[in-house]
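Complex shown without one protein chain; remaining protein chains in place.
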Amino acid sequence: MVMATPIHRTIQVLQSSHVQLLADWIKALRAATTSQSAAMISDPELQAQCQEFISLLSASAAAGGGDDLSAAAWRPVKEFLAGVSRSRSRQGFSPSETAMFVMSFKEPLFANLRRLSDGHDDTGLVTESWEFLRALDRLALYTTEIHQQAREELIRRQGEDMLELSTPVIQLWDGILAMPLIGTLDSSRTQIVMEALLQQIVATRSPIAILDITGVPTVDTLTAQHLLKTVAATRLMGAECIISGIRPQIAQTIVHLGVSLGDIVTKASLADAFRIALKKLGHSIAGS
Amino acid sequence: MDRIPILRMGRTLLVTVQVDMHDQLAVRLLDDLTAMITRTRARGVVIDISALDMVDSFIGRMIADVAATSRILDAQTVLVGMQPAVAITLVELGMAMPGVRTALDVERGMEMLDAAGDH
Partner (left out) sequence: MPPAITEPDRTVIRVEIAENQDVVIVRQRARDQAQRVGFSLLETTKLVTAASELARNTLEHGGGGYALLEICTEGARRGVRMQFIDDGPGIADIEQALRDGYTTGKGLGLGLGGSRRLANEFHIESAVKRGTKVTVVRWK
């Protein structure tokens, strides 16, 4: 009897026994997940995902990727798993539950392989499918990596949302906005702040925005540049920025850094800035 | 040949840009505005870009050219309604357009021209 090449039998099982394989695998998956998590994915949806995985797997196996996941043959499977992993992560599945998707496939696969060879030559079967099983393990690890990345991405985005909430834009007067900045300004924070301020300028039709940096201890070159960009963008939109609360140290840093404030109006205190803003709009405070 | 319409309101010309302009269209607008300022002896031009969700360096330069040219023809130009995302992107591109006056909207742009006209 001619010995079929190792991967040949695996491909055969994936293609010819896929109905049985699918049923066995789904049963194993359901057994492995908690009832809480199980409720998050409907039966038809799970069935569709498993079906897709099996057909992509069989195509990759036929294309001969071996156990090297960087091979082009594995690309479609990886892309599919990345999608599954991302959605599992978003739904709140744990990394190991996500990995179980691939891990729980090994037993049904092996059981069906044995069925194909009538239980003969089990040792030979193991040796031959070793490479493929190793690929499956690596795919399972890959899903955990993607799960982790998706989690980190979500946390980063939530952080940004919180940042937006913690930098309020205040309407001081009809046509005058104020944005008190507190704490150190890093690049991404300043950009978020910038966007929020500009959007409020449009929403409230305010020609004047006061950026108060009394609560900012230090300013580095990058932050200074971002502030200047905010002022420039405000001007392009048809409004004007006044910067208030520049501490002596920050003033010195700005000069030292060689950053030019051009003709941006700066005032020591928010109150002074407010007075100037009112004057620009044609109002004035009695007695001042 | 497509052109962007220019509305005449007394001594002021109003242009509302609502289409995604290709370069030729932008140049045509510059030419049409220049011709019309001279013909109507307009004292002010308001360019309303509140409908534009993208302004690149060519369009930016064209707007700056309108401002410079109209100044020579004794008219003031005001650019109004730039969207925040457009403003941030233009600054990032390196176009601060210093020679162009700006206002939040058409109404304020007109007020600005009236005030300037008193001098």
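A few points about this structure:
Letters A and B mark the chains as written, and numbering starts fresh at 1 in each.
The rule we apply is simple: contacts are C-beta pairs under 8 Å (C-beta built on N, C-alpha and C of every residue); 3 or more make two chains touch, one makes a residue touch a chain.
This is a predicted model, so every value here is computed, not measured.
For the chain left out of this panel, the touching residue among A:46, A:69, A:82 or A:276 is A:82. Considering the whole complex, the residue from A:52, A:195 or A:220 that touches the absent chain is A:195.
Interface note for the absent chain: among B:22, B:41 or B:71, the touching residue is B:22.
Looking at B:18, B:38 or B:57, the residue that reaches the missing chain in the full complex is B:57.
Although one chain is not displayed, subunit B still touches it through residues 20-24, 53-58, 61, 84-86, 88-89, 92-95. As for the chain not pictured, it touches subunit A at residues 79, 82, 86, 145-146, 149-150, 152-153, 195.
Going forward, only the chains that are shown with their structure count from here on.
For this pair, subunit A with subunit B, the centres built from the Cα atoms lie 40 Å apart. On the subunit B side of its complex with subunit A, the touching residues are 79-84, 86-88, 90-92, 96-97, 102-105, 108-109. Taken together, the subunit A residues at the contact with subunit B in this complex read 194-195, 198-199, 201-202, 205, 207, 229, 232-239.
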